[in-house]
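Removed: one protein chain of the complex. Kept in place: all other protein chains.
Let's turn to chain A:
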Amino acid sequence: MKLYEQNNTLSERHVKADKRADAKIPDRMWIKCPYCCDTLFAKQLTEYAVCPNCDYGFRITARQRVSWLTDDFVEFDSDLQTKDPLNFPGYQEKINNLQAVTNLNDAVLTGEATINTTKFALGIMDPTFIMGSLGTVAGEKITRLFEYATAQDETVVMYTASGGARMQEGILSLMQMAKISQAIANHNTAGLLYIVVLTDPTTGGVTASFAMDGDIILAEPHALIGFAGRRVIEQTIHEKLPKDTQSSENLLKHGFIDAIIKRQEEKEKLEWLIKVGGGRNDCA
């Protein structure tokens, strides 16, 4: 009994020592890049949260992105709430907590953005909100964004980041894919430009719908982009999936995206693309 107590005391002492040491180092002072594994001084990431070594863009909130991407931003539909269609146990509580933490009503932030004098409709998915999953509220917000842009004759820019459909809302999440696709089709028929920027991670039902419907599809370096999950693929084909199969670089190689873009260059490039790619050469 005595021996046990001693051991316990020793280990407790270690824990206490660790805790004291932790407290002296500012939170997340050192960060490891998940792609190149370089250990970075947090300040090196700058406001863009990119790895200075490999250009990987860290997962950031929608509000962080909007702060450096736009000069002005007017938010839409921040009041929409899920009806919790499956009455899924604990779901409403999870949503409430996340809303408090993220200052978002669901996994996408939408609104009208301005870069210099260029106005456009902007949607940014937030990977910190149930992994950017697509449910009824996110689906409705994106649909309304396209409807607004169609009515206002504006380009739509969608930043995707998603684990796929929102499981907790079942089949209604799947229906969002069709609903959004119909809204994109109307925007497309009106001759308007739709630009997608794929960010880490973009997978599942989002890849299988609006992420791949853009006139121009860009992607951030080393972003995970795919349809099926790695585990599902490996369990089906009984072999390991090479690390870079579902990456921006591999998608570019196979012809599924137009270009890879560094986060620091996005603002300027988007403005140019909207002006040049979205303007119509109306013949007299």
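Here, contacts are C-beta pairs under 8 Å (C-beta built on N, C-alpha and C of every residue); 3 or more make two chains touch, one makes a residue touch a chain; residues count from 1.
One rule holds for everything that comes next: contacts and distances are computed from a predicted model.
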Request  = Match the chain absent from this complex view to the correct UniProt protein name in "Pyruvate dehydrogenase E1 component alpha subunit", "acetyl-CoA carboxytransferase", "FAD-dependent oxidoreductase" or "ABC transporter permease".
outcome  = "acetyl-CoA carboxytransferase"
Absent-chain contact - pick from A:G57, A:G205, A:P221 or A:G278 = A:G205
Task = Pick out which of A:A100, A:I171 or A:V276 touches the chain that's been left out of the picture.
result = A:I171
Inquiry  = Considering the complete complex, identify which of A:D38, A:D213 or A:E271 is in touch with the unshown chain.
reply    = A:D213
Hidden partner interface residues of chain A, rising order = 85-86, 88, 136, 139, 143, 165, 167-168, 170-179, 181-182, 184-186, 204-205, 207-213, 226-229, 232-233, 236-237, 241-242, 245-246, 250, 254, 256
